[in-house]
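Heads up, this is only part of the complex; the chains shown haven't been moved.
Chain naming follows the written order as A and B, and within any one chain the residues start at number 1.
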Amino acid sequence: MPVLLAPDQAPTLHELLRDANTAGLDYQIVQAEGPAPRIRGLGSLLRAGPDEISFLSNPRLAGQLDSCSAASVVLAPGVCESLPGRPWPFWVVQCGQPYLMYALLAQWFDQHRIKGLEVGVHSSAIIADSAQLGAGVSVGPYCVIEAGARIGAGSRLGPGCFVGANSAIGGDCLLHAHVTLYHGVSVGDRAVLHSGAVLGADGFGFAPDPRQSTGAWTKIAQLGGVSIGSDVEVGANTTIDRGALEDTQIGNGVKLDNQIMVAHNVRIGDHTAMAACVGVAGSTVIGKRCTIGGASMISGHLVLGDDVHVSGGTAITANLGVPGRYTGVYPFSEHTQWQRNAAVVAQLAQLRRRLRALERLEN
Amino acid sequence: MPVLLAPDQAPTLHELLRDANTAGLDYQIVQAEGPAPRIRGLGSLLRAGPDEISFLSNPRLAGQLDSCSAASVVLAPGVCESLPGRPWPFWVVQCGQPYLMYALLAQWFDQHRIKGLEVGVHSSAIIADSAQLGAGVSVGPYCVIEAGARIGAGSRLGPGCFVGANSAIGGDCLLHAHVTLYHGVSVGDRAVLHSGAVLGADGFGFAPDPRQSTGAWTKIAQLGGVSIGSDVEVGANTTIDRGALEDTQIGNGVKLDNQIMVAHNVRIGDHTAMAACVGVAGSTVIGKRCTIGGASMISGHLVLGDDVHVSGGTAITANLGVPGRYTGVYPFSEHTQWQRNAAVVAQLAQLRRRLRALERLEN
């Protein structure tokens, strides 16, 4: 299901690069035969058609250039020169950061789609009188925005979003359908929040009631909020709980994939990225520029410094002050082989004792 | 809270089997005393009442037949003959596939419930003019269906579903309340999509911006879609992300439990089943007829062949070309015992060295 612009809406290659290159990257267009192409879409080297642009960022895929039928390909200059086969049948765009240029091109095509969406507040949206909407805000059908909430200029809310009392969303944010913000949640500018994300649900706090022998729990109402910086993305069905007394805090530029759980009082530093299904337990502090692999879990009340990288599936159960990569996933094997080895895991301390005994005999 | 039909709506045993047996299974009814019973519901051997039918598929539960008060029980012929106690007080249905017959009977009772639901498009549903609805489509309250979307004949959408622009749902699908389809998502016939499922959210793609020393990420807009075959079930709060450039693909007959995460560009082969809480990272290809146990994680950019079976809790971090069962979960133990053994895990390489040293002394 490729997204192709109608031919009369497609820019020329030169127009596309000029408009998409919002980062000001250096690039050079190497002309192929014929007139400058109009570019209707963006595809991979193997799939892009003759109206599309493609890119090569991984040099190991250079062999795919031979069968590429794209109108144009973005390439690093060095890769370009080392390859045979020229003149290419496509227009080459030489660029030192082809992957970043790809990201910009993809954004351009996606923006084109978003610009086509209806703007305005749908008549079925229920917006409290005291809520404030900036200029050019779009609110989809069946959204509910409670008293005192604020939505910054240019932000768009998909159908069925809920923004609780006194919550604030910055400018140019995109909330897809069915996003839930409880009361007292603040989000900075240019956030992208995906469907099913829940921001500001109660942290998990209960006090045992020592007078009861039944084991009953007394709820600790969660009075803090959630405070999220700018340029943050929150994936589908990810949950970020509100703090017990102060705010759970997510820094600028943080990227959270789907189905992540951020517990109450957690603080995550700028530009940290987490893959899907990660859980971060309560009150843990994670530094800047960390990457957390998918399905990892970080225990509560820990401090992870800046530039810590956790491999997927790893359980972090202690503070990490030193930058580096940390791993703890158990290697899998064919089942019967695993059974033999797994049984020994529960005897390791005994094995070490037996080894020591042998060593003593030798000395 | 058993589901019992009103007595005047209940079929006779013969009618029930004739109607429910859509698979054409062979079966034989062995008469008990009295008139042929009317069957108002379906229950387990221990709980089914005198108006209900039950089944025995696990031979180890045969002892429960003695105290069974069901009107009728489905049994395999062999089991039936090997047991004492006859004549049974219930009507026996001899069938070579009692578990499959149970599935068909359960479907019959569930269909009876679904047939009782209202049909039609609720007046509060917001449906774009260019959207196409097939014959007999039901759309619940507060659904939103965007431009260019298509819903096939006989499909039902529960309350609050969202179907994005140009998405397509086949015939006879069932979307429970609060299902979210982004734009450009296609689903085949007879799908069952559970509440909170999100299909088509952005894949997790970001390019580092090498010009920035801050560690900032640039979003890679996700231009692909999601393409899902027929006879697929997607569990509650499961997420399937859209592809970066092409579609994320789910084959025919795939069954996904709740809270599963399928990342962008993944491809899953026909009839593969995944238990709850599984994560599949980006661009991984999984073959046909695989089973993936609960809470497993599959790393990105891998290829798993057909008929691969992954045990629950296992992290798959390498290609699997050979059919078979693979496991990697760490065995648990009582906490203090675990502490002793876990400490040794971090010394295993050293232990092996010490063992080698001893072996050299002996030789």
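Couple of notes before you dig in:
FYI, a contact is a pair of C-beta atoms (placed from the backbone, for glycine too) under 8 Å apart; a residue touches a chain by one contact, two chains touch by 3 or more.
Quick caveat: nothing in here was measured; it's all calculated off a predicted structure.
Of the identical protein chains in this complex, 2 are displayed in place, while the full assembly in this structure file contains 3 copies of the same sequence.
Quick note on the criterion: only the chains that are shown with their structure count from here on.
Put simply, the C-alpha centre of chain A and that of chain B have 27 angstrom between them. Interface of chain A with chain B (complex): residues 1-3, 23, 41-44, 47, 97, 99-100, 102-104, 106-107, 109-111, 113, 124, 140-142, 158-160, 176-178, 192, 194-196, 231, 233, 235-237, 253, 255, 257-259, 270-271, 273, 275-277, 288-289, 294-295, 312-313, 329-335, 338-339, 342-343, 345-349, 351-352, 355, 358-359, 362. On the side of chain B, the complex with chain A involves touching residues 126, 142, 144, 160, 162, 164, 166, 178, 180, 182-184, 186, 196, 198, 201-202, 204-211, 214-225, 227, 237, 239, 241, 244-247, 259, 261, 263, 277, 279, 281, 297, 299, 310-311, 314-317, 324-331, 333, 337, 340-341, 343-345, 347-348, 351, 354-355, 358, 361.
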